[in-house]
Structure formats: structure tokens, C-alpha cells
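Working notes for the structure below.
Shown here: the complex without one of its protein chains, the others still in place.
Let's look at chain A:
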Amino acid sequence: MNCRSEVLEVSVEGRQVDEAMLALLHTILLHRSTGKFLYKKEGTYSIGTVGTQDVDCDFIDFTLVRVSSDELDRVIRKAVAEFKDALGNSGSDGMGQISLEFYQKKKSRWPFSDECIPWEVWSIKVNVVNLANEQERQICREKVGEKLGEKVINIVEVINRHEYLPKMPTQSEVDNVFDTSLKDVQPYLYKITYQITDSLGTSVSTTMRRLIKDTLAL
């Protein structure tokens, strides 16, 4: 099975990095989250309800829609904050990439660890620009808002191609497909990674950060 890969690129000012990343990551996760599965007898299950929340950005003329889950929001914000810190500390020209990867776990026999097979990867390339004055910042607010709107349309277009999605799992297999750790929603298993590019365009540091609790070790 081939992994679907999509790349989005944005240029933002330093203080817009958090909100721009949150906007795009939450838009993707909105489409890749379901309600909690509630298993009943005889192998049937019901699916919980997903609520949504509008969030106005402070530094961008944009309103993002996210899944109503404070837990999920905290996880994503933490990842974005780490990415932003890495961008700031790298001393580079402010270029980096944050990736949201959806994967399935394939159980292996002992002593081998489970395999993580990605089926969809979203890469968001960020270019941080410095602006000289308030007037430029005001223009940037609006332009970045428009750009994010275009990216949301791109994301929706890809999702609505209805290409590969993992099959609905049985109760015993649900943790191989979905992240069941949250109490209110159930996204597909995902991980967020990032890398910072130096001024030469090469990847200096590749920081892998696993945000999923269940990494099985030998």
C-alpha cells in the first residue's frame, strides 16, 4: 500500500507560526477523527458525537474550526510550541517543516516490535519572515489569512478524493487503527514530527518526537 503524501507551504511572521500550524493541523484532524466507539454485545458498536469549535486567531485574520476536545488541542499545541521553539533556536533563516503522519499498527510476533505503517502524511513547510513595521504586519495578517483559506480548500480537496482509509477495525484491533487515549474523540493513529532547515537548505537536525504513548520497546 502506498502512503499518500501531501505538502502544504506557508510563509508567516514569527508570531503567526503557532496559529498557522494549529489552523492546518486541526483542519486535518477534524476530518481524521471520529466519535468514540462504544462497543456493545454481539460485536456491534455505536459511534460518539464529534463537536466542533470556532477559534479566532489573534495574529491572523482567520477563524479555524477544530474538534471540541481540549485534550487533543493540548497535545497539538504542545507539538506546535516545540516546533516553534526549535525554529527560533536554530539560528537559521526560519525555515522548517512539521509533519502529521497517520499510520496503522501491524502486530508482529515477539520479539519483534509492532510495525507502524503510514497511510497518509501531511507536511507543512514553514518559512518565517521578518517584517519591518506595523503596516507590513497588518498586510501580513490579511495575506496569511487568505493563504490559510487556500490551504484549507486544498486539504478538503484531498480528503474528498476518498482514497485509502483503514478498514473499520474489530474491537480487539481498534488500537491498531485509532488513538483511543482521548476521552471525547477518536482520531486515527497519528504522530507529529518536525525538522528545521538551515540556511543552506539541508536538514541539520531531525528531531523525532513521539506523541503516542504506546511505543512498544523490547
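Basically, contacts are C-beta pairs under 8 Å (C-beta built on N, C-alpha and C of every residue); 3 or more make two chains touch, one makes a residue touch a chain; residues count from 1.
Definition applied: contacts and distances are computed from a predicted model.
**Student:** According to its UniProt record, what is the protein name of the omitted chain, chosen from "DNA-directed RNA polymerase III subunit RPC3", "COMM domain-containing protein 6", "Autophagy-related protein 13" or "Sodium/hydrogen exchanger"?
**Tutor:** "Autophagy-related protein 13"
**Student:** Based on the whole complex, identify which of A:Cys3, A:Ile47, A:Ala81 or A:Ile117 touches the chain you can't see.
**Tutor:** Of the candidates A:Cys3, A:Ile47, A:Ala81 or A:Ile117, A:Ile47 is in touch with the missing chain.
**Student:** Spell out the interface residues on chain A facing the chain that's missing from view.
**Tutor:** 27, 30-31, 34-36, 38, 46-56, 61, 63-65, 67-69, 135, 139, 142, 149, 152-153, 155-157, 159-160, 162, 168, 183-185
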